[in-house]
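Would you mind keeping the following structure in view while I ask a few things?
Only one protein chain is missing; all other protein chains are in place.
What follows is chain A.
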Amino acid sequence: MTNRRTVLRGLAAAGGLLAAPAVLADGHGKPRVVVIGGGSGGATAARYLAKDSGGALDVTLVEPSRTYFTCYFSNLYLGGFQDMKDLGHTYGTLAGAHGVNVVHDWAVDVDRDAKTVALAGGAVLPYDKLILSPGIDFVDGAVPGWDVSKQNKMPHAYKAGSQTELLKAQLEAMPEGGTFAMVAPPNPYRCPPGPYERVSMVAHMLKARNPTAKILIVDPKEKFSKQGLFEEGWQAHYAGMIDRIGPDFGGDAVSVDPEAMTVDIDGSVEQVDVCNVIPAMKAGRIADMAGVTDGRWAPVNAADMSSKVDADVYVLGDAAQQGDMPKSGFSANSQAKVCANAVRGALTGSRVFPARFSNTCWSLISTEDGVKVGATYEATPEKIAKVDGFISQTGEDSALRKATYEESLGWYAGIVSDMFGV
């Protein structure tokens, strides 16, 4: 956390620097909400707070990127089903139509005693309520031999954009009959079916371009999300192409050498051509700096997503440790709406309704072969608890799989408009 001195230095440095009217505002009457992170959780929270409060709240969104590339559908981009440009979304409608004060900068510190957020550019933002939705960072040393400085040799592509484009370029340049290796992450991590949807999409792309290529998954987990559905699909569409090494065969004892392009699986060394390393994850670093994490994640109260250690700080999405919801964009968006309703109620006296959450995650296995898993959740004193759910079945007919895929296209349009406005 910041001490008084660094806060003051920040303030001095900020003079006249940012086009951010709220930065130095004080005593102008409106309660101030600062949201850190303009992704699935943060953009949704900022939009609902601004939209529903009709100008009664001063809402500032801090996000370094001018374009947010969704991780959702980034696997479909690898498979050739989506264009990268359609996955990028900007903040103009949030600023223009909803009056959110969008500040493109990094939050570098949070002082919970002074209730201020320090930005890399030097400004300091005072808040009455702070919402953190910074997504994930990778755990240092999780895959020996790999760190972020090696991400160009062995991309993670687990934050979408240039990393995803790099991985696709490497796959396209792979030698005939080459090997694509994926080092899969341990639980919990963002998007439980994400690595396996990615394997499906890479297999789809290689089957057309490089049909003798091989895919090797090295996995520390015994089981994975939608496993029966993926394995059925891999057998049907990509027979003989995909091998998975689980923890029984050393999948949990992996190191890599990005220079040599080798993967060491419990002492046996594999030469590979493209290597996608998806390391263990933790809450985005700013959550640590705010002092709201316990271990890798930030524990929250299910009723309103407030931090267990500070009633004026809320944590959404991947960074939160909340109970039963998977770390997904759908979940983060759902949590943001519960949180926004509670924060607005606390600051303006508007009606607060009981928390209700939901999630559905679609995955594409091959052309028009979509599957889904979904659940509803409620707040209990201990956690966000699952109420009810469904999952696609093995052996479904192709018409249902096609309808499921088409649903995912509709959902994508829905969620990005719910986050960024229309």
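Observations on the structure shown:
In the analysis below, a residue touches a chain if its C-beta (ideal position, glycine included) is under 8 Å from a C-beta of that chain, and two chains touch if they have at least 3 such contacts; residues count from 1.
Everything that follows uses one rule, which is that contacts and distances are computed from a predicted model.
Its UniProt record calls the unshown chain "Cytochrome c domain-containing protein", which is the correct pick from "tRNA uridine 5-carboxymethylaminomethyl modification enzyme MnmG", "Tungstate transport system permease protein", "ABC transporter ATP-binding protein" or "Cytochrome c domain-containing protein". When the missing chain is restored to the complex, the residue among A:70, A:151, A:307 or A:333 that touches it is A:333.
Residue-level contact of chain A with the missing chain is found at 48, 52, 330, 333-334, 337, 341, 351, 353, 356, 358, 360, 372, 374-376, 387-390, 392, 403-415, 417-418, 422.
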